[in-house]
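The complex is shown incomplete by one protein chain, all other protein chains being positioned as in the whole.
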Amino acid sequence: MSSEIISQTMRTDRLPHIWCPGCGHGILMRAIAVAIEDLKLDKDKVCIVSGIGCSSRASGYMDFNTLHTTHGRALAFATGVKFANPDLHVIVVTGDGDASAIGGNHLIHACRRNIDITTIVFNNNIYGMTGGQFSPTTPKGDRGTTAPFGNIDKAFDICSLAKGAGATYVARSTAYHANKMIEYIKTGINHKGFSLIEGISSCPTYYGRKNKKGGAVDLLNHLKDTFVDIKVKDKLSPEKLENKMFMGEFHHSVEPEYTAEYDKIIELFSTGGEE
Amino acid sequence: MKKELRLSGSGGQGLILAGIILAEAAINQGLNAIQSQSYGPEARGGASKAEVIIGDEEIFFPKVRKPNILLALSQKAFDQYIHDLDSKSIIVVDESIQTNDKIEVDMIYKLPILKTASEKIGKSMVANIVALGVLTQLIPELEKQSVLDAILQRVPQGTESLNTTAFEEGIQLIKL
Amino acid sequence: MKKNIKLLQGNEACVHGAIYAGMNFFAGYPITPSTEIAEVSSELLPKNKGKFIQMEDEIAGMATTIGAAVAGAKAMTATSGPGFSLKQENIGYACITEIPCVIVNVQRHGPSTGLPTSPGQGDYMQAKWGTHGDHPVIALSPTTVREVFELTVKAFNFSEKYRTPVILLMDEVVGHLREKIEIPEAGELEIVPRKLPKVAPSEYKAYEFTEDLVPPMANFGTGYRYNITGLVHDETGFPTNSTKEAAKLLDRLMAKINNNLDDILIYEEGFAQEAETLFIAFGGIVRSVKEAVATLREQGYNVGYFAPKTVWPFPEQRMQEISKNKKNIFVAEMNLGQMIEPVKLAVEDKNIVKGVNKANGEIISPEEIIESFMEVVKCPVK
């Protein structure tokens, strides 16, 4: 037997999943499952769309309508699903490379449209599936198999990117802060508009090893020590903020949602017949 | 019966719309018609041509090769398309265009199409509709009323009387 | 009843045909010379309670079309050469996941940006081989505005019937041509609905081996929670690394089309069986060929034509049958020689097959076709 949550939301015959020992993705996938279960969504009305990469294998394990698509394009597929059937709760699971490199254009435009899709980015700062190449979120100076001398690219802040592009709910948590992750996903699903929740994951196999940051436990402890809630930022001294990164809810606003706006056009202009 | 027409000028003069109206008038009368165009990448100002073929049988090849009638509203268009004509062709040009006396065609009509639109009617954009009045006179197979009906179908709402006047003025420009 | 006769542009007729076939979703990105299809869709779809979305790029246009089809829509996208190249990966996705949708490619001159406003037929091979891997392709190519309407309806029907993306391979000649069309009455043309599952969700296998090799498709949100993936999958829809399953899947994908060629292959011919010389063309060039054939026959030459409307799969068997007594076969296309390849494959004596090619952005004229014929028969026009 597996836990109630897991047997309710996962295709347990597909488990164990393919992720490496200690991979943070499993923790983040559970957070999505718990959020859906807590919200008591109708399982038949939940659609999980993913792209390609380690993160994107999540869709196959989750017992909903699942669409595992092409690299970078999950949001474009999801836009089709949601726009064609706005009754569905559409949740996109994507990775840092999938969302912000090959799929960067779709990400900013999905944000801009404010279509009611909840996007969960499993950010492990590396291309795991292809063996550890640096990604758009690999910190400057860190190593990957294609950055053997240290990465000179500046890293994307996916949350700032999403906020700047027009997403109306933006939050970040980590695989260590799993309860916060669950809370933000629930808020995101309930939010009428485009929501993005970045979950900082951990990749012991490639990122941790390549950058000498230790194994699964060390990486989780690193998340615990590094990430500070944005709410307490102003209360901490500059010394305490040294080398810290921020998590929490960065943006939450109410703006017209895409499918609802289009429904208004149909209501105003549909004639029932051609012309 | 098969009649090939080429309506040429510069982009933005509404010649494609004029071509569509002629073709539509023809099919409303039960004839066959096809309309095609070629254009450059510019939205406005480049050379533009619209072609119409009207016939009572099926029309296969859609492009005009030897126009029965060439309408040219710009010098560039006139110079470019004059070579495709033969002794049976009819040319309709705006009076502002320099024509060569040696051209061997059936007839050249040099008419104040642009001036009629801009001065007499006061809207230079209706030059295409003035031209349609002229062309209707030169195509006996087309009924005046069916061309006018097609014009009124295609022009923006509220401009019906303006365009009707332009069409009538075009008819007046040519006395056969 | 008053006949609904209109002057319509090919691109406009495509949208009217699509709506007639039940299209209720369009996603795309503007590109010349297909743009009118997006423009007319953006107006007619909401009027008909359908949906139109302009995406951020061509790739997204294809992805969103597939996503909508998964959610139950009859979805279409339209593009031209460069955009068709960009869509290829997701077209392959729709092939292996068996998602019905229609992709219109109004071909223009190429490669690359080429002559954007001028016609070409250089995407014939790309329609078949554009995406990586082996997969079946149905591509239809209309010649007249009426045919644009009818073949758009057929494209939707084939996509639903065989659960496959269908390509409507138009060209600028037909896309921008305005012509008289009698719009079919409702019910006049057959409309094929999606084959939905009849079993309970617990019994449903998304990629089951049915007798007709086309598994019923459950729309997302209807109680059948299943998995769709571009990875090789077994009958349940879940990924597998089994070489046996991979072979089984690809064989089925090919067979579901190849077993139904009688239904899928559409072509037009004139004097094709008896003629000494045969002209072959598709799309806009068929118009030139038909005029050339009419002119040559008036002059006493025994010529005919064969015009595939289903350009993929190529009607190989019919080509073979009519090629037996031929002295010459001319393949006229606005490219440097693409459809000539499957023609040669079908014809026993390859030496009689000659190309009439033009790839300068201009339509091949009937005179040019007649000229090629005269060069070969070495006989002046009477």
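All chains are identified by letter, namely A, B and C, in their written order; residue positions are counted from 1 within each chain.
Please note the rule applied: a residue touches a chain if its C-beta (ideal position, glycine included) is under 8 Å from a C-beta of that chain, and two chains touch if they have at least 3 such contacts.
Throughout what follows, contacts and distances are computed from a predicted model.
Student: Can you match the unshown chain of the complex to its UniProt protein name from these: "2-oxoglutarate ferredoxin oxidoreductase subunit delta", "ABC transporter permease", "Polar amino acid transport system ATP-binding protein" or "Dihydroorotate dehydrogenase"?
Tutor: The correct option from "2-oxoglutarate ferredoxin oxidoreductase subunit delta", "ABC transporter permease", "Polar amino acid transport system ATP-binding protein" or "Dihydroorotate dehydrogenase" is "2-oxoglutarate ferredoxin oxidoreductase subunit delta", the UniProt name of the unshown chain.
Student: Please provide the labels of all shown chains that the missing chain touches.
Tutor: A
Student: Pick out which of A:Arg30, A:Arg57 or A:Arg172 touches the chain that's been left out of the picture.
Tutor: Answer from the full complex: A:Arg30 touches the omitted chain.
Student: Of the residues A:Met62, A:Ile200, A:Ala216 or A:Met247, which one touches the chain left out of the display?
Tutor: Here the residue in touch with the unshown chain is A:Ala216.
Student: Touching the hidden chain in the complete assembly: which of A:Met10, A:Val49 or A:Leu75 does that?
Tutor: Residue touching the absent chain, from the options given: A:Met10.
Student: In terms of residues, what is the contact footprint of the unshown chain on subunit A?
Tutor: 1-6, 10, 15-17, 19-27, 30, 175-176, 178-179, 204, 215-217, 220
What we mean here is this: only the chains that are shown with their structure count from here on.
Student: What pattern do the touching chains form: line, ring, star, complete or other?
Tutor: Graph shape here is a line: each chain touches the next, no loop.
Student: Taking each chain's centre as the mean of its CA atoms, how far is subunit A from subunit C in angstrom?
Tutor: Roughly 38 Å separates the two chain centres.
Student: Could you please state the distance in Å, as a whole number, between where the Cα atoms of subunit A are centred and where those of subunit B are centred?
Tutor: That gives a centre separation of 60 Å.
Student: Which whole number of Å gives the spacing of the CA centres of subunit B and subunit C?
Tutor: Chain centres of subunit B and subunit C, defined by C-alpha means, are spaced 35 Å apart.
Student: Mark out which residues of subunit A touch at least two other chains, giving numbers and ranges.
Tutor: none
Student: For subunit B, jot down the residues that touch at least 2 other chains.
Tutor: None at all.
Student: So in the complex, the part of subunit C that touches subunit B is made up of which residues?
Tutor: Residues 5-7, 116-118, 173, 176-180, 284, 287-288, 290-291, 294, 363, 365-367.
Student: Can you list the residues on subunit B that touch subunit C in the complex?
Tutor: Its residues touching subunit C are 20, 23-24, 27, 32-41, 59-63, 65.
Student: Under the stated contact criterion, what part of subunit C meets subunit A in this complex?
Tutor: Counting only subunit C, the residues touching subunit A are 16, 19, 25, 27, 44, 46-49, 51, 53, 55-57, 59-60, 63-73, 75, 89-90, 93, 220-231, 238-239.
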